[in-house]
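Quick notes on the structure that follows.
Right after this comes chain A.
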Amino acid sequence: MAWLDTRLLTVLTFFPLAWGVVGLMLPSGKDGKAVKAWSLVGTLLTFWISWILLGKFNGGTADFQFTENLPWIPGLGINYNLGVDGLSIWLIMLTTFLMPIVVLGAFTAVEERVKEFFFLLLALETGMLGAFVTLDAFLFYVFWEFMLIPMYFLIGIWGGKDRIYAAMKFFIYTMVGSLLMLVALFYLMHQHQLQFGSYSAAITDLYKLKLAGDGWFSVQGLLFLAFALAFAIKVPLFPLHTWLPDAHVQAPTAGSVVLAGVLLKMGGYGFLRFAFPLFPQAVAQYQMVFMALGAIAIVYGAWVAMVQPDIKKLVAYSSVSHMGYVVIGLFSLNTVGVTGSIYQMLNHGISTGALFLLVGMIYERRHTREISDFGGITKVMPLFAVAFLIVTLSSVALPGTNGFIGEFLILLGTWKTSQWTAVVAGTGVIFGAVYMLWMFQRVMFGPLKNPENEKLKDLSLREALVLLPLLVMAVWMGIKPNLFFNKMDASVAAFLERSVVKSAANDQAPSAPSQKAAPVPGASAKSKTSKI
Partner candidate 1 sequence: MTAINPIAFYLFAGVALAFSVMTVLRKNPVSSAFSLVMVFFSFAGIYAILGAHLIATLQVLVYAGAIMVLFVFVVMLLNSDSPSFDFRRTPALFRVAAGLVCAALFVLFVRVFKNSPPVLTPGAFTAEAVDAAGGNTRVISELMFSEYVLPFELTSVLLLAAIVGAVALAKRHSVAKPVSKKGVAHVAATR
Partner candidate 2 sequence: MLKLIPLFPLLGFLVNGLWYALIQSRPGAKKAGSTVTGGLASLAILGSFIVSVKVFLQLRGMPEASRVIEETLFSWIQVGDLNVPMTLRVDVLSTLFTMVISGVGFLIHVYSIGYMSHDETPGKFFTYLNLFCFAMLMLVMGANLPILFLGWEGVGLCSYLLIGYWYTDDEKASAGKKAFIVNRIGDLGFLLGMFLIFTTFQTLDFVEIRAAFSNSPTGVLPAGVTFETLSAIGLLLFVGCMGKSAQIPLYVWLPDAMAGPTPVSALIHAATMVTSGIYLVARLNFLYSLAPTASVVVAGVGAFTAFMAATIAITQRDIKKVLAYSTVSQLGYMFLACGVGGYVAGVFHVITHAFFKALMFLGAGSVIHGMHEEQDIMKMGGLRSKMPQTFLVFLIGWLAISGLPPFSGFFSKDEILWLSFASMKGSKVLWAMGAMTAVMTAFYMSRLFFLTFMGKPRTHEAEHAHESPFVMTGPLWVLAILSAIGGFMGIPPVISEVFGAHDINWLAHWLNPVVPHHVELNPGTTHAMEWALMGLSVLGALVGIFVAKGLYRDLAKAESLKQKFAGVHNILTNKWYVDALYDAVIVRPLVNFSKFLWRGFDVLVIDGFVNGLGRLSAWTGNAARVMQTGSVQTYAIMALLGLLITVGYLVYGLA
Partner candidate 3 sequence: MSLPPVEPWVVLAFSAAIFFVGLFGLLVRRNLLIILMSIELMLNAVNLTYVTFSHQLSSMAGQMSVFFIITVAAAESAVGLGLVIALYRTLKTVDTDEITLLKD
């Protein structure tokens, strides 16, 4: 298996696509059962491969691991350069973890063009994994754009009533942002050539660039804006979020889950991998702007979610709110905040993914997503209610669930950097509870008014199997977050090393060391052991 060690990431990335291509050749059968099973096996195998990766991953180092480097377009210094570190490993795991769930969840939802549907899902997985594992900025862009294609079709073909509008909007919105990023990327590659005399698009090389960074519209500032625009759209950050509600609502359940679960993370990951380490001075310059936007997104998303009549739209706006946390955590630029952000990305993938699945399940039964059509569902679907409740709690960040760890760390990190941002963002904790519980009440509680709801069937075994891993993870991640932190601590430290400007230009960064400078006498008491 030596070859596997050196080519593990390639195998991981392209396995789903290859598997999907084979799947296209399977007989359609009556309702595509063969294809469905085939795809499920494929995603499970991918998950297994990623487990191998995780098992061999060394959390103690910030270096890239499992690196592969082959010339791809040597003329421009673009290489097929793969590797993982602590920033990406969990996002990879999240992707491979969610995909079998998505596939299994879509078994009954898809009736038309089954083959294409599952092929696109698998292709999408390759695109997402590719974006996470690549260390070449250009290759990243390729995967980044490539992802749009399957998603576009998933929304456009299997979506709801306004699917075409939503698909177009999704595609073009994202494209506008990423194209400017492409220009900025070219500028960086060009700078590398000027400064080092050779072409390169490897991010480790680009990190070494020296770019003028004073002022709002310095070189760094403009480049940062170009990158940030792409990522902010993907995240999506207020006020660039309006594609999301449309895309989410119109997409089929599987699409929504992947969109919320993984695709949005691309934005956060992009900030982590590119925008921050490449332009530290610009980040310091724009820090407060983005923190303010993130805080606005949190509150705004929550408020707008509160008044949505459509469950899916509500969940979509809740994504805006939740991803706002990710942004402020990243821009807090300290270990706690950044770790929290990464963690929050995983949490959001799990809890919002589960929410979309749940919404999809009742949609399949009732063919409506209007909150007002429901009420008292607990009575007829108790198991569903339990699952829904746990997911809701995870979403409102109840301690003991994953959401709490993320939001706690983010708010704490933000507090260290900007107390007012933390206060504003903190109100999201309240409003999050407001919209989630209100929705939960209107859907699940109250009398069973609508006679159509009386015959609803509770979760089938398949559906329970779909939800179970998510529920377990939601709780598990709230109890043992250290398992996750262990693998990313070193990388986060290295990330901050690169991304925080050490000069006086950033008045926030030195605050952490200065506090450390005043040691607390009681700190040594930490190692007190149990007396029983």
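Keep this in mind: a residue touches a chain if its C-beta (ideal position, glycine included) is under 8 Å from a C-beta of that chain, and two chains touch if they have at least 3 such contacts; residues count from 1.
Candidates were picked such that all candidates are chains of the complex that A comes from, given by their letters.
Remember, it's a predicted structure, so these values are computed and weren't measured experimentally.
Checking the candidates 1, 2 or 3 against chain A in this complex, the single touching one is 2. Residues 169, 172-173, 239, 241-242, 245, 300, 303-304, 306-308, 334-336, 339-340, 376, 378-380, 382-383, 386, 393, 398-400, 404-405, 408-409, 411-412, 415-416, 422-423, 426-427, 429-430, 433-434, 437-438, 441, 444-448, 458, 479-482, 485, 489, 512, 515-516, 518, 520-523, 525-526, 528-532 of chain A touch candidate 2 in their complex.
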